[in-house]
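Structure record follows, encoded as structure tokens.
As you look at this complex, bear in mind that one protein chain is not there, while each of the others sits in place.
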Amino acid sequence: MTALLEVRNLRASYGEVRALHGLDFAIEEGEVTTLLGANGAGKTTTLRALCGMIPTQGEVRFEGRPIRGWATEDVVRLGIAHVPEGRGTFVRLTVEENLQLGATARRDRGGVGDDLEQVYGYFPILKARRLQQAGTLSGGEQQMLAVGRALMLRPRLMLLDEPSFGLAPLIVREVFDILATINREHRVSMLLVEQNASLALGLADAAYLLETGRIVMSGPAREIRENESVRRSYLGY
Amino acid sequence: MDASAETLSIARPRPALTTGRAILLAGIVIALALPFVAKSFLLFQLTLVLVYAIAICGLNLLTGFNGQFSLGHGAFYAIGAYTAAIMMDRWDISYVWTLPAAGAICFVAGFLFGLPALRLEAIYLALATFALAVAAPQILKLSPLEHWTGGVQGIVILKPDAPFGLPLNQDQWLFFFTLAVALLMFWAAHNLIRSRTGRAMMAIRDNPIAARSMGVNTALYKTLTFGVSALYTGIAGALGAIVVQFVAPDSFTFSLSIALLVGLVVGGVGWIPGALFGGLFVLFVPNIAEHFSKGLSGAAYGVILILLIYLMPSGAGGFVQLVARRFASFTGRRSSRTGGNT
Partner (left out) sequence: MELLLQQILAGLATGGIYACMALAIVMIYQAIDHLNFAQGEMAMFSTFIAWQLLQWGLPYWAAFVLTIGISFIGGLLIERVVFKPIHDAPVLSHVVVFIALFAIINSAAGFIWDFTIKPFPTPFGTSPLFGSTLIGAHQGGMIAVTLLVLVFLYIFFRYTSVGLAMRAAAGNPESARLVGIRVGWMIALGWGMAAAIGAIAGMLIAPVVFLDPNMMLGILLYGFAGAVLGGLTSPGGAVIGGFAVGIMENLVGTYVPYVGSELKLPIALVIIVTVLVVKPGGLFGRVSVQRV
């Protein structure tokens, strides 16, 4: 059985400073995998490494195909949608233009209109603001926009970088409910990076724990949640 | 007076100090002998090399040591040249006094022009100075100024004789005079860079925020540097006018500013002795290029500039410095560079 995404001995550095010391992990088709860790553990770096946004060594396979070293634009074309740290909003463009851009890498132009409606179905607030400049949206709305933009790719795999960051608890709930729906209804696989471990473990099927660029623990999300040390360090109860 | 020693010492700490001194001394001895062996036209050209070197040194203080840009130093050169020409021709003042006057006027002009720099991104400063350089010839032609500037005709001035009955012809004397001024200016620049002020200038270049938080008055230093830089170029302009015996608006077109920039990059950004090599380059390379075809000097400039930037994308250093470093690391004990990560 091959996983959707397989990573072996992934290494990356910023200049002289090594940020990832050889990660091994896999994402199964249709599952939500979460990468937990403190600030600076290398979570964001891992996502950036997968997308070819930083130089890396090691092996990355998507559906068995080696993609390490590919340009970001080409990785995206495989159906890997990255919801980046800071949401990556095109602030000067309208909400709808932001969403249309999400479909840039798609071959089938036909379904774009339908998908737009579907995203508006998930996030009605975006429809109400569709002609507004995206920079004027609130943080929560921009997060929804980022998720919506990723969905416009009809992705096979979504890489989500701290979707809860800076959002009010109610909004966080809403965003995560929709992520769960998307995962369930469209079988979109997800790699979720989160500092809010209990939130992430609630959604995820599998989890990896990252400490200073190394994976120190992995397993089914349920087991990780039960683990004593994880509970003390990351869940806080 | 070990201007060249310092930078070589980057590559080779101990022995270079003496090497640098030796090179400098040898250079001065050769320079002193030149007027007695070189033909008068060559001597004239070499005098101009020194003049350009002073101007480029001024630009280097601004760009190389303070991180600000100017595409308009040709305009300051023009102001200096016209100051000298007007003082000598209209008011009959000795050429010696025109230099401090040109320096003072350009210092003020540079200081004033540097004020907008405080608020602007580097690229906007490049734009403002570009506009200054392009507009300069037309400003000099403006009719209200014609009474002083002589309009399109320009001003013809006379070459000074050697003073105190020295047995030197005019060209020889001018060379010595220019050499003395150049040595003085380079020595001053060298000391400026090594002073507290110089360290503040470089701190602003390398990290403005840190400089400010260390209590450096960045605004003051940036405008002052602009002023000093213009002062150097203005004095060079005054000397240039005396040497060429003529000023006219079309001598100070944008190509002059380009030439100074080329000299800076070729000689080495942030390397004071480089200005001399820059001066040699901008005087002789166009001559060689024009030898092959008229108008080819621009292409030669351009191609060399692009090659230099590709060799040193950071823009720091220059061709001469690159060669010197290669040479130093070739002959001297190689400084152990840490092997880069793979």
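Letters A and B mark the chains as written, and numbering starts fresh at 1 in each.
By our rule, contacts are C-beta pairs under 8 Å (C-beta built on N, C-alpha and C of every residue); 3 or more make two chains touch, one makes a residue touch a chain.
Every value quoted in this text rests on a predicted model; they were computed, and no experiment measured them.
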In the whole complex, of A:Met53, A:Ile125, A:Ala180 or A:Met217, the residue touching the missing chain would be A:Met53
Touch criterion as defined above, residue of A:Glu28, A:Glu97 or A:Glu211 at the omitted chain: A:Glu97
Write the list of chain A residues that the hidden chain touches. 51, 53, 71-73, 76-77, 81-82, 84, 88-93, 97, 100-102, 104-105, 149, 153
Interface residues of chain B (partner: the chain not displayed): 63, 69, 71, 115-116, 119-124, 126-128, 130-132, 134-135, 138-139, 141-144, 208-209, 254, 258, 261, 265, 269, 293-303, 305-306, 308-310, 313-315
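Just so we're on the same page, only the chains that are shown with their structure count from here on.
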Distance between the CA centroids of chain A and chain B (whole Å) is 55
